Every structure is written in C-alpha cells, then in structure tokens.
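Just one protein chain is left out here, and the rest sit where they should.
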Amino acid sequence: MKKAAIIGGTGYGAIELIRLLDSHPYIELAKIISQSQHGELLDETYPHLATYVTQPMQELHIQQLIEEIDIVFLATPAGVAKEIAASFLDSSIQCIDLSGDLRLSSSDYEMWYQKKPASEALLEKTAYGLTEVFQEKIKQANIISNPGCFPTAALLGLIPMLENNIIESKGIMIDGKTGISGAGKNSSAKTHFSTTNENVTPYKIGTHQHIPEIEKYLSQHVEESSVRVTLTTHLIPMTRGLMCTMYAPLQQDIDTADVIDLYKHYYEQSSFIRIRKQGEYPSTKDVTGSNYCDIGAYVDKRTNQLIISSAIDNLVKGAAGQAIQNINVMNGWDEKTGLSFLPVYP
Amino acid sequence: MKKAAIIGGTGYGAIELIRLLDSHPYIELAKIISQSQHGELLDETYPHLATYVTQPMQELHIQQLIEEIDIVFLATPAGVAKEIAASFLDSSIQCIDLSGDLRLSSSDYEMWYQKKPASEALLEKTAYGLTEVFQEKIKQANIISNPGCFPTAALLGLIPMLENNIIESKGIMIDGKTGISGAGKNSSAKTHFSTTNENVTPYKIGTHQHIPEIEKYLSQHVEESSVRVTLTTHLIPMTRGLMCTMYAPLQQDIDTADVIDLYKHYYEQSSFIRIRKQGEYPSTKDVTGSNYCDIGAYVDKRTNQLIISSAIDNLVKGAAGQAIQNINVMNGWDEKTGLSFLPVYP
Amino acid sequence: MKKAAIIGGTGYGAIELIRLLDSHPYIELAKIISQSQHGELLDETYPHLATYVTQPMQELHIQQLIEEIDIVFLATPAGVAKEIAASFLDSSIQCIDLSGDLRLSSSDYEMWYQKKPASEALLEKTAYGLTEVFQEKIKQANIISNPGCFPTAALLGLIPMLENNIIESKGIMIDGKTGISGAGKNSSAKTHFSTTNENVTPYKIGTHQHIPEIEKYLSQHVEESSVRVTLTTHLIPMTRGLMCTMYAPLQQDIDTADVIDLYKHYYEQSSFIRIRKQGEYPSTKDVTGSNYCDIGAYVDKRTNQLIISSAIDNLVKGAAGQAIQNINVMNGWDEKTGLSFLPVYP
Partner (left out) sequence: MKKAAIIGGTGYGAIELIRLLDSHPYIELAKIISQSQHGELLDETYPHLATYVTQPMQELHIQQLIEEIDIVFLATPAGVAKEIAASFLDSSIQCIDLSGDLRLSSSDYEMWYQKKPASEALLEKTAYGLTEVFQEKIKQANIISNPGCFPTAALLGLIPMLENNIIESKGIMIDGKTGISGAGKNSSAKTHFSTTNENVTPYKIGTHQHIPEIEKYLSQHVEESSVRVTLTTHLIPMTRGLMCTMYAPLQQDIDTADVIDLYKHYYEQSSFIRIRKQGEYPSTKDVTGSNYCDIGAYVDKRTNQLIISSAIDNLVKGAAGQAIQNINVMNGWDEKTGLSFLPVYP
C-alpha cells in the first residue's frame, strides 16, 4: 500500500482525486494539504464528503512528505506547483503535477503563462503524462506533468493520424468545448449559473495556454518543422465533459473505414480509448465520470478534410483519472487499476 | 461468485444495475434479458457501454434462469414483473423487483395502478426492500419488492420521527422533486428537453402511485389508525437526483438539535444514511451517483412544524443501488459491498 | 411621455426593467444610475445591450432627479433603498422600491433583515404593490413597495382562498422553488454553475425574510388573529422561474371545480392571472419572460387539503414586470401597457 498526499486540496482536481483514490486498491490517501484552508475539515466545503473526512487538512511540510509519503499529487494553481515539485527532485517521491507548470519549454511557458518558468533541471526530469502515447517515458520518470484537458482530447485524436501521415501538419483546426467545471471552483461571472446556463461562450480565442502545449507534443511526432494549430475554446452549459472537434487536411486519399482501423490498431493496447464505428461519433455523456476517451472520425471527401471528434470527462481523463493512470504505469500496475468503472449514464 | 440476470435490460434501472454490478466483488452479471430487443447488442443503444458488452441480449427462459442463475433483477414495467416473479416462487432464486408490482396490497394496487394485482401467495412471500428499516425481513426473504424512489426518500425521513412520536400521523405534507430520469427512458413531451429544461413541472398531483406506498409502510410504524399523507411531485430540470421536502406537525416541544440526535441514533448502524448538522440541509448533488440518503431537519417553532429534507440519487438509492444493497443483506454480505464509492461531484 | 430613472443599474432587476421599459409606449428611460459603476457603459457588463446603450451610467443626484424625472425605480439592495425613497417623500416623483426595505413593519424589518428600518413617515405613505389585490391603494400612492418574488406567487394563490374562507389560516405550508437568477448577479458558491447545476438546494429554511412579508399581507385578509405560514425555499437549476406549491387545510367541503371557479371569479378583471383548468397545473416555463402568474389547484379529499400551485417569472411578475404594472395603475393607464407580450416558449 503506497501512501499518497494531495497538495491543493480544495479545488475540483483534488476533489476528483479523492473520489478516485477512494477505490484504488494499492494507494492510501494519507494527507490532504491546503495552504489556505489547513485546519479545516474538507466536508465543511464539500458536504458530499460527509462521513468520509476524518481529519482536518494539513499545512505543507516538504520534509515530512519526503519521509512519510510515496506519491504526491499537485493540484495547486500554475505558478505554485513548480516550486513544490522542485523540492522532490532528489527524493524518491513520485510526483504528478496537474497544473500547467511543467508542460512547456521555458520560453513558451513565459510567453503563454506570463510567469517565471520552472528550472531546466526540473523540466528535464519531467515526463509528459499523456499515458497512451508516452508510457515508456512515464515508466522511467519520477515527475510527471499531467496534460491539460484540451490537449488530452486533441492529442489522442491527432497523434495517430499525424504519425501515419494521414493528415497534413498545417491547417489543423481544433474547436474545443468544455463544461463549466473546467473553469474551476472559483466564483466569477464566467462560472455564474445565470450567465453560463442556456449559453455557449467562446473564450481565450487565440490566447489559450493549451495551444503551445498541443503544438509541442504534436511536433514531436513529425520529422520536419513544427506543427501549428488553431484552437478555440467554448464554455458549454454542463458541469463535466469536454469535446474537441478537429479538422485537418488529408495528406492522402483514404476512406473513413480505413481511418477507423488505423485508430483501432494504434490504440489496441489502450484500455481507455474507444473508437466509434463508422457513422457514429462520441458524445461527452458517453464518458462522464470515467477515464475513457472516445474517438470518432469522418473523411469528408467533398472537402478533403478529416473530421475527428474526441470526448473525455475533463475532470477524469482530463485531470485526476489520467494522473492515477500515470501512477499506475509508473508503479508497474495495470493502467486500469482503480479506474475500471463504467461511465455514469444518464 | 453468484450469477445474476437482469430482466428488462434496456431501461435506466437496468443500465444503472449494470454500472453498479460491474464493480461488485461477489456478483457476476451473466445475462441481460430483453423481450423487445433480444439479439441486439446493448451498446448500440448505449454507446457508453462500448467495449463492455460482449454478447447480445437474450430472450426470457424461466426454466433456464432457474437452473443457471442465482439472482434476478426485474427491471421491467409494472404489470410484467409480477408474472415473472411468480415463476420463481418455488425456486431458490433471489428475486428483486424494481417495479411497483409487489409494493401494495391487492386492493390498493388495483386502485392506484389500475391493473390486476399479484397473487396473495406472491405478496405474502415478498419483503419490502427499504433496507435500513426492514432488514430483518429482507434477510429471510427470497423475493424483494424494491421501494419506489419517492417512498425511499420520504420513508427514511419520516419513519424515525413517527416511531419516536415526534410528529403527528396526520397532516404530513411531502413535496417531491425529481430529475427527469425518473420519468424513464421513453421519449415523450414529459421528457423532451425543450419542454422540461428551464422549467419546474408539477405532475400527478393527488394521483401518484407512490402515495399508497408511503402510507402503507408509515402505517406499519404507528399503532392506531392508518397514516395519510399529501404528496406532490415535480419534474426538475436535472437528470438525476430526488428530494422530498416534508412538513409534519410536531407532537411535542423539541429542538432541532434533539431531532438531529434522534436521527443519528436511529441510523447509527446504517452506512448510507448521513444526517446533516443543525442549520445545514442536503442538496441532491451531494449524493449523485452514490447510494447515500442525506437528511436534514429544522424545527419551526413559529408554526410548530418539523421540516425534513431528504435527498437521494433516484437511480441509485431510489432504484439500482438499493436493489444491490438488499441482495447484500440477503446474502449476509456487508451492505456496502460494491456500493462504497463516493458521490460524483461536481 | 413620462421620464424614468433606474437607480442601481447593474443588477438583474435593473436589466429586466430596461428590457421591459424599452417597449413601454408612455415611459422614456432617461437615466440609469449606478453608484458603483457610474461613468461606465452598461453594455460593457451586459453585451446583450450592445447598440442599445448610448450614454454612461450616472451618479445619484437626488435634487436633479426631482427636477427632471417623473418615475424612479429603486433596484438597489435592501438597506440602501429606504434612504433614497425617503428623499422623494415631499416630491411628486412616483417611486417604486424593488427591495425589501418598505415591505415590513419596523419591528419585523429589524428582526428579519437585521438592519435599521425605514421611518414610520415613509412606511405610512407606502403602498404594497401586489397589483391585483391592492390596486385601490396603489392608485393613490406615490411610493410603492414592490413585493418579493415568493410573496407575489404565494399571496396571489392564497389570498382568494383565505378571503373566501376556503382554507384555514393555520397550517399553511409553502414550498418555494426558484431559478438561480433569484440569487442575484453576484458570484458566490450559491450561484456557481458547477455547484447549482444538476442540483436542488434548500436554503434559508425557517429564516427567509419573505416569511413575515407573506404573513403580514395574508393577515390583512382574515379578521381574527395573525396568519402564520411555513415557507421553505429551494434553488432549482434554471435561470428564471419561480413556483410556490402550497398546502392548506380546507375549512369546508368543496370540489376542485368550485375552487377553480372561485379563482376565476376573483381574478376576473386581472389580465395577468391565468387559472388552469381542473387536472392541469402551471409550469414555470409557461410564464417565462412574461408578467403572467398562472395558478392551478387540487382538492385532496383524502387528506382534506387544498393544494395550490402558482408560477411566475421571478424577474418579471416577481420584480420588474410588476413594478411597471404598478406604475401603469398609478398613472391610470391600462395595467397591461408595455407588458402585453406572450411568454417566450420553449
């Protein structure tokens, strides 16, 4: 039984980690750490955890963690995580950072996050936790940068097609749609029910920090120059769920059926990727509460475009679920351990 | 490992049973039976079950079930269930009926359901599956009538107060609020998104078949005459969740704190009942996806009324979850077996 | 053409007044006043008003208002309104206060709002703006206290029954359900989408400031002692809409049909009250965006209770619409002036 701690215990990422870890057979959640609310009981904020919570949230003590804990999940905001992660560099702690701090090169991080980047030493030791694609690196790493929610859905849909030279590396459009929980727990106009309900709201057009993240990891899969993508993101009036509808120019004449076969082959060993059959496309509700990423595809012969639809639960495969999946891989456990439940439907 | 079958495999009750049984350690779901869709794969209707489903739904063969199966869940409509349940009377099958067929006396059933009632022989052998209250009878029964969703929330809130003579048995008002999944999977004006979204819709006022069910089981807890309740039900624009807000005249001068203590004491041994502390009330979201029933109370001294708020997930504690809880009790397993997960929040 | 000003221009009450006044034939909205945001353009906060807004919001200058303006709508928070309203006491300004400041007696206000009450001089000159019931007083008043949203729905349903001695004045239960816009424009956990969506949340049980308001105006309609009601309120995952489901002990043996006839007779002259026929009940969506209050009733012979269901749009009949209806009555215009549009459906 490994001992885990969550740092940043009061956001939605942490709350979902708590739910998922509760049924993990090899991990015991030993500490929930919150700098802003230590001393408080978590179920005062989250009554759905009534009877679950037995001890108050704790302050952060790095040395104590290094001594007592095996696994640390960083569910802190960008900017905070990189400092904490650096403290574990020389320890044996397995650290999963759910923020964006360790996802980009220093220069890109500075430009898109407008914060000071993590040290090169830290970035070099960090593996990007898109489990299905980077699991060899994940197995050997102690520090994982857990992917952003849009990048998870986008990369899982695009990488197999780019690797197989099905689509061009230029002219890829990603239309992202996310539930409001993606905007976090803080109250603002952006998360106000009366503002967001019965509404579709585009946001951060052209400026979303997930753009360079998607481009960085796509570029690792084509030889030549760097890939550029266009990403728009939209708030959808639902709590959970994220979809990327993607458009990419075809490099070759291919049928939908063959594209689907390619996907199936690519993800043959991946328990959490489900490919829809021809003529069917995933809905976000098909994956709610689960770690699945469902993918559908359509070759538009009229316009020579491949249309890809990729759906995840932003809090599971897009955050806490993938974090646990990475921990499973790092520890040599089956990637499904503690994650093999069906979606909650309807 | 016990073998289970679900009969009526395509409604929401069945779908939730499938989700929950999938993580039950002692039950294997061996057969999904559907008279209307046998031969089909369930994931054609429900793509969220993709990769889970490996064999088509089957026709109903009673004798085969008796030979091969240990546990049968009846997720069929009222009217159908009682015929099937009767076939198992002399077998060793443990049968849980999720319909209303076995919940009322013959005369009440005829009046409120306007169908021919089950045989007296069947009714006599049936235990009412409100697990927390009737577990002694459930342990000894082979046939369980699983409670309706409103009765579950209402009875769990009212019974401790009636038993302890806190409230009068006359003048109880129950204001029921349910998510649209309570109206089932069939498409109609009542379940149409454009009709029900951004809407509160009262329905079946004074005529809901859950009225006699609540009255029957409340009456078993007061000596004198029969209890009468007023129940209204409202469709709420959400998928899951059910709340009963209840009003009952106080029999004695008592404080909120004492009422809360009484509840805590009454449900001391019950894993799934959580009592809110003074000044707090449950939201339906606090129990989503879980088998919990959360209860809050307030003594309104100004009007001498007890106000009780009781929240469940209508598809879990109000249907499939309680069915499995009953099976656990019938088999001597911990009632939490396969049901000990946290709510999905947010 | 009368000139109007709105004070407190950035809340939902003001925004709805702007929408409704825009099509009023006899009122010109001359000023929008905001102490916190004067100098700003309202469409920066509310882009749906783009092209409508031509001048910035202004500071409050009482004397200037008295000289230039005929009608003032106070859409300010409780506590602020009573100070401003007092300034108009000796002027010819018609002032409608949408806050709770002028609704209660001094002692009740102090107890339930926990603020210093308005002066007796102001309270004496104020008429309560439940248009259908108090129009004679409204015609003669210059200062109107516009009713709260729950009291509007509750009183319109209860008063005809109390006046006609159909129901008892004791044992009335009001189960209130409101859309999230009722919680206002400010961001908080209570208005957060992820918290409130897919959820029913009871709040302020036993402590809602609308309780004494309902009781005060009900009591004016029965000779004997004062009426006491039990009110609970619930947040429903919708933006607009409010329903009171009410339960009251019958004083006499009467049929549903006769109750409905009584309502129809009582509201014969009232353009905005629509009585549902026997067996039908209003949904909140039936009145969305309109000034209607729809009422349905059912005599529960089994329990000797009258069940009343009353639905309004909380921002229209529950706030801005009724405010304009009152202005119409005060000026001798048809009460429908500027308000005679159909509900927005679906």
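A few notes on this one:
Letters A, B and C mark the chains as written, and numbering starts fresh at 1 in each.
We adopt the following convention: a contact is a pair of C-beta atoms (placed from the backbone, for glycine too) under 8 Å apart; a residue touches a chain by one contact, two chains touch by 3 or more.
On a predicted model such as this, the values are computed, not experimentally measured, just so you know.
Contact with the chain that does not appear here is found for just one residue of A:P25, A:G39 or A:G206, A:G206. Summary of contacts with the chain left out: across A:V259, A:I307 or A:M330, the touching residue is A:I307. Residue in contact with the omitted chain (choice from B:Q64, B:N197, B:S270 or B:S340): B:N197. Seen across the whole complex, the unshown chain contacts chain B at 12, 179-181, 185, 187-189, 191-194, 196-198, 237-239.
As for the chain not pictured, it touches chain C at residues 12, 15, 18-19, 22-23, 46-52, 181, 197-198, 239-240, 274, 276, 280, 282-283, 285-290, 294, 340-346. As for the chain not pictured, it touches chain A at residues 171, 173, 175, 177, 179, 194-195, 197-203, 205-206, 211, 228-230, 232, 234, 236-241, 243, 245, 247, 249, 281-285, 288, 296, 298, 300, 302-303, 305, 307, 309, 311, 346.
What we mean here is this: only the chains that are shown with their structure count from here on.
With each centre defined as the average position of its C-alpha atoms, the distance from chain B to chain C rounds to 38 Å.
Residue positions of chain B touching 2 or more other chains, listed in rising order: 197-198, 239-240, 282-283, 285, 288, 346.
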